[in-house]
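Excerpt of the complex: some chains, original placement.
Chain IDs A, B and C follow the sequence of writing; residue 1 opens each chain.
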């Protein structure tokens, strides 16, 4: 029930078209959604081109298919399915023929309307080539959310010179996402070189005492570079989501 | 050696004023600092009103005094000393009489020139009153970096209604910093209500299986709310530093 | 040796039919079971409709089959087999044709006599849809133990409004079981909204620093909401068992 509907109801009460009892019931049934603090979900939907998101891990293929079907019928939004296997993609494609599969990122995208672009760029950097899967999850997500993305992969400590050689690119970005496993030192190195918001994504790449990403996670949380925001191990999606919200800061409403 | 000096040198080579050998030596001696990627520190100093920062923990009082003295003589920047005891403050005040002590935040500030303000607001929220010390470290830091700050303290789960009642304030902010110990659920709750960059600071408040902040840290890293950037336990300074860099995104150069 | 048998023995001593030595021996051989403190197991069996329970994980199919066979022959109680695969179900059904398989809950139930119902309701709430398997283990167990169950699934932080919209349902319940993985904040949120016994079940849903449920477990143990009882990760059965014993508090003996 939005504002107009509420005024309409009250007018009907005034006119005697609706009894006070009935109006009282309707108002008490007021879904919190209508009262402002719960408009969140719809608020998201109203923005131009924001996709619906499905986290596919552990979901049955039929279940995923059902959700996509529902989305295809109910809205005209783009769709982003993360942690999707190729089989999940096949199931989605049956419902949404325009679906594309991003193999490395394990993401399925269904583009149904144009994505409104923000001006600033999100730069995604990885330490090694094994971190690229997580980086691509971030990259595709950021693009689907309307952000220009630059990739700068495999520039870990051993390739420090390559990283330094691209400092201009790094400095042009609005937000940087650093993706690294093993010891995760990349975040600290980049944090020391730039003055932009930096999001660090530890990955589970490594073995032995990397403890499935714990080593990189702790490194990033303890970074001597001030002001690094860390997300969960392998959480490329979350990093892109945060980068997107950062990338929209200080844009005026119409652009947003 | 900046661009002009390089051109000057090359012109001297052309004119025979400098031998190619000597020019080659000078160019090879090029300090990395001169080549751009190492201008970072100075880059920071050039921005209007950015303070010099001293991390006081474990530093001897004389050491702190020496650093402040050096800063007072060498620059005219503001000074921010974090994790400072009252004794540290007394030592700093001897050198910098305008020093102020923020007891809860354990911060000493020395304001020597006006801080250039950015327009957007940083909101700092805490779950409990025991988290306020960390929140104030963030608040004072953010203010010293030129950000308007709003505080919304003691609105944890038990005070959910108080939080909801202030949704307008929360939504007006450009960036939100959520500070919470114990189980740290506050970050997830706020993350579900807003669509702005959210930085989560776990605190060491709690006992037993809170394991000195580990519980809150894990909660925040695993938040079901997408896009929360987490910093180290009790790291109010780092959260503010990140929030400040976010709050400057998309501002044009002169404002920056 | 029950009370009658003891009196019978003592009478025989009195009558000289049994020597004091022999009676002494018999009394000393008194199995603890007969003395009261060990009647526990039977005490459980005497209550109306309490099922026999089999924990199937790691048990060979023939083993499970054997246990069920023995139960079918020895008692007329209902049977509850937890963590049962579909294959386990097939084996059980051969012995007990009335067996039903609850796939999500991975439970097999064999209803052989009516379950005596208690009046109060147990409400089971989950944060996400991935937590439903654990929730259903709790739900089916609670029902087999004679409790009316209400389900309120997928109402985590992102769906806070849905949770709030069902507060009446929540408040009508006698006991609430909150099931959540990832950061497990749901327990704290519900704990702040109700004044009923609350049991929290962390689940292993999540990845990276959720550390297979550790994150949710710590969150729940450190909940700022007072008085949350936590069970093991993924232990829906245990939560229901505790909820059942709570739901019977203050009922008079005959109802019990």
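Just so we're on the same page, a residue touches a chain if its C-beta (ideal position, glycine included) is under 8 Å from a C-beta of that chain, and two chains touch if they have at least 3 such contacts.
Worth saying up front: this structure is predicted, and the values here are computed from it rather than measured.
With respect to copy number, the whole complex recorded in this structure file holds 8 identical protein chains, 3 of which are shown.
Here, only the chains that are shown with their structure count from here on.
Judged by the touch criterion defined above, the protein chains are all mutually in contact, each touching every other. Fitting subunit A to subunit C on C-alpha positions gives a rotation angle of 90 degrees, to the nearest 5. Subunit B and subunit C have Cα centroids lying 51 Å from one another. Centroids of subunit A and subunit C (each the mean of its C-alpha atoms) stand 40 Å apart. Measuring from the averaged C-alpha position of subunit A to that of subunit B gives a distance of 25 Å.
In subunit B, 192-193, 221-222 are the positions where the chain touches two or more neighbouring chains simultaneously.
Listing the residues of subunit B that touch subunit A in their complex gives 36-37, 40, 43-44, 53, 119-120, 164, 167, 174-175, 192-199, 217, 221-222, 226-233, 237-242, 244-251. Of all residues in subunit C, those touching subunit B in their complex are 127-128, 156-158, 160, 182-185, 188-189, 191-193, 206, 208-211, 214-216, 218-225. Residues of subunit A that touch subunit C in their complex: 31-33, 37-38, 40-41, 57-59, 202, 204, 212-214, 217, 232-235.
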